[in-house]
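Read the structure below first, then the notes.
Shown here: the complex without one of its protein chains, the others still in place.
Order as written gives the chain letters A, B and C; numbering starts at 1 within each chain.
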Amino acid sequence: MTEKLLEIKDLSVIYKTDEETVYAVNDLNLTLNKGETLGLVGETGAGKTTTALSIMRLLPDRTGRITRGCITLGDLDITRASEADMRLIRGNGISMVFQDPMTSLNPILTVGEQIAEVLQLHRLDMSPEQKEKRVDEILEMVGLPADRKHEYPHQFSGGMKQRVVIAIALACEPQLILADEPTTALDVTIQAQILKLMKELKQRLNTAMLFITHDLGVVAQICDRVAIMYAGEIIEIGTTDNIFEGKKHHPYTVGLFGSIPDMTKATRRLNPIEGLMPDPTAPLGGCKFHPRCPQCMEICKTAKPLNIIDGTHAIGCHLFAGGAGHDARINLESTGGAE
Amino acid sequence: MTEQQRKKTAYKKKSQLMSIWHRFKKNKLALFGLVVFAIMLFIAIFADFIVDYERDAISQHMTKRFMSPSAEHIFGTDGFGRDMFARIIFGARISIFVGVVTIALALAVGAVIGASAGYYGGYIDETLMRIMDVFLAIPQMILAIAIVAALGTGMVNILIALTVAQVPKFARIVRASILTVKTQDFIEAAKACGTSDSRIIARHIIPNAIGPIVVQATLNVATTILVIAALSFVGLGIQPPTPEWGSMMADAKSQMRYHEYLIIIPGLFIAFTVMALNLMGDGLRDALDPRLKN
Amino acid sequence: MSVPLIETKGLKKYFKTPKGDLHAVDDVNLKIEKGKTLGVVGESGCGKSTLGRTILRLVEPTAGEVLYNGKNILDYGKKQMLEVRKDLQIIFQDPYSSLNPRLTVSEIIAEPIKVCRTITDKAALDDKVYELMETVGLAERLVNSYPHELDGGRRQRIGVARALALGPQFIVCDEPVSALDVSIQAQILNLMMDLQDDRGLTYMFITHDLSVVKHISQEIVVMYLGQCVERASSEELFRKPLHPYTQALLDAVPVPNLRHKQQLTGIIKGEITSPINPKPGCRFAARCPKVTASCTKEDIQLREIAGGHYVACALY
Partner (left out) sequence: MLRYIAKRILMMIPVILGISLIVFSIIELSPGDPVSLMLGDGASAQAVAELREQMGLNDNFFVRYARYIGHAVTGDFGISYRNKVQVVNEIASRFPTTLTLTFWGVAISVLIGIPVGVISAIRQYTFIDAASLFSALILTSMPAFWLGLLLILLFSLKLGLLPATGVATMQHFLMPSVTLAAASMATIIRMTRSTMLEVIRQDYIRTAKAKGASAFRIVYKHALRNALLPVVTVIGLNFGTQLGGAIVIESVFAMPGIGTLMVAAVRTKDTPIVMAAVLFVALLASITNLIVDVLYAYIDPRLKSQFVKK
């Protein structure tokens, strides 16, 4: 039996500056169940990071704004929570792991201090000795010797820094981790180490994870479900099996897979999607993908496509409108891990 | 004209100077600075057409001493009965001239030193920069005073003193901007097709390094104007009776209790000129800086 | 046997650092046949970029030879070098810093031609620029745009056009697609392969992405801390990797296919160290799961194990 942890409904986020308004996320719906890993896949500018920052309510102060929708974690409506409540959630209920381990640690504090800080903020009942013990414990959990806690970030390599960032994220055993391209900046052998670590820790602590990446290979390794984002929308979502093995796909998903050279067989030409992402400052009517879509129809230019359910699999595309037969307005939230 | 050329002209090339100007224009403060400085420059250049140097700014009129500002003498007269307005506008000529020429010279010399150090690196860089470090260790004002002590006061000597004191700073700035550009891949791309050193410097390095240097030059004209005034104020700069803002204040210091305007007016002119240059420099930095943002 | 287009013999590049010599490229021997692509893979800091630059003499090597059509270009004087530069070009990783922001698209593409004076007539030069732009798929309306006005994919197309401007024989491609999104990456890869087919170009393709390198190259060199640890045909290397480092590298690549889902078991421990004053012996020894006493005694040479498959490992 699965239990809902996080629910995003009709989320829209814009970045507004004096010159322009960027529509970063548009009517996004997503549900994440307890203990599950959901991969959020898309190219640069798809709105993946914006989604994560909205969940943390860490959008840039002056420019970023949630214009519509709500995000609920358990009973708490994050979009309406006070800043004080949010502070209690961050680092405690939800943690975040960032892309670049080189810059995401404070250069003038020891790694021990930086891990201990989360405990100081959220574990008020712990004595200083208990906190110290917990720091040692957590460092060893992420595969670093505890006595290195007195060292500064510059004394660690990239992979080790990312372990420290993960230690910070896990210190309070949160229900949800938002991992924003946590291995993109790392070399492949280090990436494999970190992925393995995250997978093991997640299982051990039964934490849910929203794993943001552009790498379908990484998704195949560690995700239970996958959501594919394009231009601020989720255009396809399903179990990893649905996405990697399923017969029906959104044309963008097809293009995305066609762009990666397949290591398992020899191909001479790749089949990429032609064209570029639409301009995020000028909202596009109909399906966001229609200017690049090889199977574009008249209806695609005007109407927003429906989300067609096929068990655990949903695709936002008119091509499948006649398919499995269902009502017009279908939510993605009920598609979560039904097996 | 071939068909291709016709096509090329159809897609007009946007001048980068124009786009910098467009961004600069948006900054109202910078535009204000530009206008103020333009006015000062205009006054300095055409001072002779506005007032007569000998009669108004130099000759003493003992009957007209300490006249408060009035319609006849809008800024009043000083302790020798000279028209303050005339002295102020000729003072503008000196300050702006010395300021601009000093920086131009310091920039020219500093650019040669900094560019050689930055481009060739290694031993040349090391030697030149250690020498510059020694000069930089002496506070600019002190170095200028020491040179004045050796050469004596007077406009040319002040110019030399201030230039020498500024060279190391520009050598450093030029070197730093060249080093930043030098590491970029497009320099390597140029080398890969056999581009000569001189062409790399002229076409690839200078156009990309010039921005921050121009900004620094503008801001340093401002500080130099302050230094000239200060040197003249303590009596080591431009000597009386030549009208200079700082020495005018030194003259008036003993009478300031009763004739505040003699202190306030020249000070305001310095402050406005310097502020105008500061605003322009900041505006220029903002217009150039945002890495040619999209 | 025909003379390879490019060959290096004992190529070394050491950089002086305050802590000692950094062995960026240490005794690399390789051959690239005309019209083929040699892939160079390795993790950051393995010296693959320096290798590419050393071959082009953008960095002067410490020792060794670089043979182009059988002649050592390191012996060339300035004038001869200028001539040979037309044949040897480079495409960079970073589409931002590799284009001079003060020049327009057409100026960037025309620059190598102007420098080498291969075309002096103004109109003919314009024609050539348009032709190059069309070749790489740049719309002609972009002719007077500045690089910062364009996206990463288009900028990389400019970089390709610039490299093609002098009609080169050989191009070093230094991670040309790593900074790009997958769909754009695929567009550029297709373009490069088409160009190779049309013009018989020879590539040295430097990358850290194993799936890309397999896709594009016929032969692959695996580098670790400045040394070449394995060299084989692309197919052979992926089918039968011999060096433990190559094996680890292949195991670590996440494959976007559930049937090949790795169990994340064959992961090697530890991290790449710095190649400053390396100790004798195999540089991978510290991380190697199959390390033996003989690994750290003396340097291990690259040896041919099977036809065209070379490996530097004490196990074979």
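Everything that follows uses one rule, which is that a residue touches a chain if its C-beta (ideal position, glycine included) is under 8 Å from a C-beta of that chain, and two chains touch if they have at least 3 such contacts.
Predicted, not measured: the structure shown is a model, and the values here were computed from it.
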Visible chains in contact with the missing one: A, B
Option touching the unshown chain, where B:112, B:131, B:155 or B:176 are the choices: B:131
Per the touch definition above, residue among A:17, A:103, A:130 or A:281 touching the missing chain: A:103
From B:74, B:151 or B:202, residue that would touch the chain that is not displayed: B:151
Sole residue of B:47, B:129, B:181 or B:270 that reaches the chain not shown, by the stated touch rule: B:270
Residue among A:69, A:91 or A:316 touching the omitted chain: A:91
Interface residues of subunit A (partner: the chain not displayed): 56, 58, 62, 86-92, 95-96, 98, 100, 103-110, 117-118, 121-122, 152, 154-155, 165, 168
In subunit B, positions touching the absent partner: 130-131, 133-135, 137-143, 145-152, 222, 226, 229-230, 233-236, 246, 249, 253, 256-257, 260, 263-264, 266-267, 270-272, 274-275, 278-279
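Methods note: only the chains that are shown with their structure count from here on.
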Interchain centroid distance [CA atoms averaged], subunit A/subunit C, Å: 33
Approximate Å spacing (C-alpha centroids) for the pair subunit A, subunit B: 53
Distance between chain centroids, defined by C-alpha means - subunit B, subunit C (Å): 48
Contacting residues of subunit C [partner subunit A, same complex]: 43-44, 151, 153, 181-187, 189-190, 193, 208, 210-212, 214-216, 235, 238, 248-249, 251-258, 260-262, 264, 267-269, 271-272
Residues on subunit A engaged by subunit C in the complex (per definition of touch): 43-44, 157-160, 187-193, 195-196, 199, 214-221, 240-241, 244-245, 255-264, 266-274, 276
Contacting residues of subunit C [partner subunit B, same complex]: 53, 56, 58, 81-82, 85-86, 88-90, 92-94, 97-104, 106, 111-112, 115-116, 122-123, 126-127, 129-130, 140-146, 148-149, 159, 162, 165-166
